[in-house]
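Here the complex is missing a single protein chain, while all its other protein chains stay put.
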Amino acid sequence: MRNTLKSIFKDGKFRLGFGILVFLLLMIFLYPLFVPNPPLEIIGRGTFFPPGVYVSNLDSVSGAPIYSLTLADAEAKRLASKLSLEDRAEMKTYLLAVGVPEEQINIEDTAALLALWAEKYDPKLNVKGMIFAKLQYYRRLNDKLVSLLDSEGLILARETDGVLEKTGQVLPLDYVNIGEVSSVRVLPLGTDNFGRDVLTELVKATGVSLQIGLIAGSIATAIGLVLGLISGYVGGWLDDLIMFFTNLLIVIPSLIILILISYSISQSERGPTTIAIVIGLTSWVWTTKAVRAQVISLRNRDHVNLSKLSGHSTASIILRDILPYIASYVVMAFILQISSAILAEASLSILGLGPKTTLVPTLGLMMNWAMIYQAHILGKWWAYFPVIVVIALITFSMNLINTSLDQIFNPALRE
Amino acid sequence: MGKTILKVDNLKTKYITRYNEDVYAVNDVSLEVEEGKSLGIAGESGCGKSTLALSLMGYYFAPLHYVSGDIVIDGKNISSLEPDAVRQSVLGQEIAYIPQSAMNALNPTRKIINFIEDVVLAHEPNSDKKEIRQLAETRFELLGLPKSVLDHYPVELSGGMKQRTVIAISVFLSPKILIADEPSSALDVSSQKMVIKMLLDLMDRGLVKAMIFITHELPLLYNVTDDIMVMYAGQIVEKGTARQTVFDPLHPYSKGLMGSIIVPEAGVRNSKLSSIPGVPPNLKHPPQGCQFAERCKYVVEECKTHEISMRPAEGDRAYRCIFGEDVLRKAYNNG
Partner (left out) sequence: MADETCETCLSGTNLTKIYAFGKSRTVAVDNINFCFNAGQVISIVGESGSGKTTLAKMLLGLTNVTSGQIYFRGKPLDISTSKKRKEYWKSIQAIFQDPYSSYNIFTKIDDVLLDCIHLRGGRKVPKEEKIAMMEEACRFVNLKFAELTNKYPFELSGGQMQRLMIARVFLLKPKILLADEPTSMIDACSRASILEMLLKLRDEINMTLIFITHDIGLAYFISDEVYIMEHGKIVESGSADEVILNPKEAYTKRLINDVPKIYEPWDLSTVDYHL
């Protein structure tokens, strides 16, 4: 056995699959130790904050000591980041209209462009062929540029009895050390539509979804295995009866049954475990069919006949001569059930029939929220893409493990 | 002496397993087949006889790899050709091969005539389909197959008929040499007899010039081929005429093999069968010296250390053993 384990760990496929799964499990268990915040805590006022390091404005101005750094490109950088491509294109249009030759205008070079603008822009000039609204737009743009070019910085003031009292000044040269700002929050995956930290939520959701998959997969595989074994080996009227129910469930898409059952349970009653049980109870059909087919092909094999002739009981034949042969298949079915249960939970949740939304996040709920708030249309990728990646990783790793487990189950494949 | 159709010199091919081990399934095989002659290859399963058949065609694909040696068909050396060249100019035209399960290799959705068209068009792309059909009809008639077979699907034919049809298709381009690997072992005795008669007819009518027949059924081999070669662990251990090899085997392995023949003839019932203890060596780690030493009754210390080569014997035959033929015959007579 130890040698077998050693040999499967030599298999690259197994190592990759196992590695991914261990990484996910470690994430689930270790992450809360470092970030103990509750996963559904709303920290952002607003939707879909992009991933990044968030620093409190107030703390950076008043809390931390201020350092002056003379960095030549700092100003240019600030201007460059404030001046959008559209603004630059509009500036070029204006400059062309007032007769600047095109080769003199370089919209990439912010400093040159601004200098050219300051030289050529005249708010009083009535450019020929330009409508009033457009002129107004250029006036506003000019105001913005003027304030950008301001080198005086910001004056901080406090209002007392309608009188402003200057308390400080922030110059363009002023910098703070991020380590000295008391309130910094890293949001590697930003926030979702409710302003909740996506990463913390995702880690928790992965754990809950795996749990749902495990429960649903175990239930479905157990029911499918038992019914398949009985139906395939015993045969007769028992087989007819089991197949009748199985075929009945096959013609009704299981998603519809799932939806109906989910719908009939009130949302406040629907916890992740309830959903897992419901999924498990509706997805055993294919396992039954497949196990039955395998058992029927095994039933007439010579070793089973010999076992019968030797006087073994039906139960012992099923356990010793049939079950080991289909074990690898059942494990494969189990792994597929886990991943399909995770997907089933996701589809239910997307339809709004998943577990109640106030308790814990699941991968499906996260997708649901992202979809409802149109994250995919707004391009807020961090709200749904990491969820898809996690679902794919779970399924991928389990399939990799499954294919390399054949060696354990089939001694004829061992070295 | 007739013209030499196939001459093989020191052919060596190997399998590379998925753990990157070399398995020499054909090890230093030399043979020669003359025009109008047939050569039988006998041996237990796993002795390399089917691999030899594959190797003789010069068409290698993984995991089988060519190592060394020459294959000369009618004066043309094919061992140095590229696989594509072999497929285009050697297979079907120079050499035809009928594998064991050939009759199950036909695509069930196509008619027999389509397979023949494929064969001809692959070598002469501009042939006329009507002409092919006419040719096929005359050829099938010549070989005792009803013309109607051409318009049947493979599943509509019985096992024996299917196998004969496959043979007729394989030799459609009149190859110089036909390699038949257990062509009849999946068939009933009556169908087997038909297939064998057809193979012998092909030789008689000159549709193939020479034949290599591979089987583990010795009585069959004795009745079909002129010469018999016995293979063991990838090597040839004995070469001679069919009569010599069956009734006067020299190598201890051949002796054991011939002693296990069972036929429904008087006297067989009371004869003592011989059996060889043990199993063939693992070709991944072949033993030093004689490959058969471990199972041989007459083994001496030298067998296990010395490489044994083929030695000639009286009557234009050869065998691979450390002992002289008289010593062996005497030992066999004493039991």
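Brief remarks on what is shown
Should a chain be cited, it is by its letter among A and B, assigned in written order, with residues numbered from 1 in that chain.
Rule of thumb we're sticking to: a residue touches a chain if its C-beta (ideal position, glycine included) is under 8 Å from a C-beta of that chain, and two chains touch if they have at least 3 such contacts.
These numbers come from a predicted model, not from an experiment.
The chain that is not drawn here is touched, among residues B:Asn20, B:Thr109 or B:Ser275, by B:Ser275. Across B:Met194, B:Leu250 or B:Ile308, the single residue that touches the chain missing here is B:Met194. Within the full complex, the residue among B:Leu135, B:Ile261, B:Val299 or B:Ala331 touching the omitted chain is B:Ile261. If you put the hidden chain back, the residue from B:Glu32, B:Glu217, B:Glu294 or B:Glu325 that touches it is B:Glu217. For chain B, the residues touching the absent chain in the complete assembly are 44-45, 144-146, 160, 188-190, 192-194, 196-198, 200, 216-220, 222-224, 246, 256-257, 259-269, 273-277, 279.
Remark: the residues of chain A touching the chain excluded from display are 301-303, 305-312, 314, 320-321, 324-325, 410-412.
Convention: only the chains that are shown with their structure count from here on.
Computed from the mean C-alpha positions, the centre of chain A lies at a distance of 62 Å from the centre of chain B.
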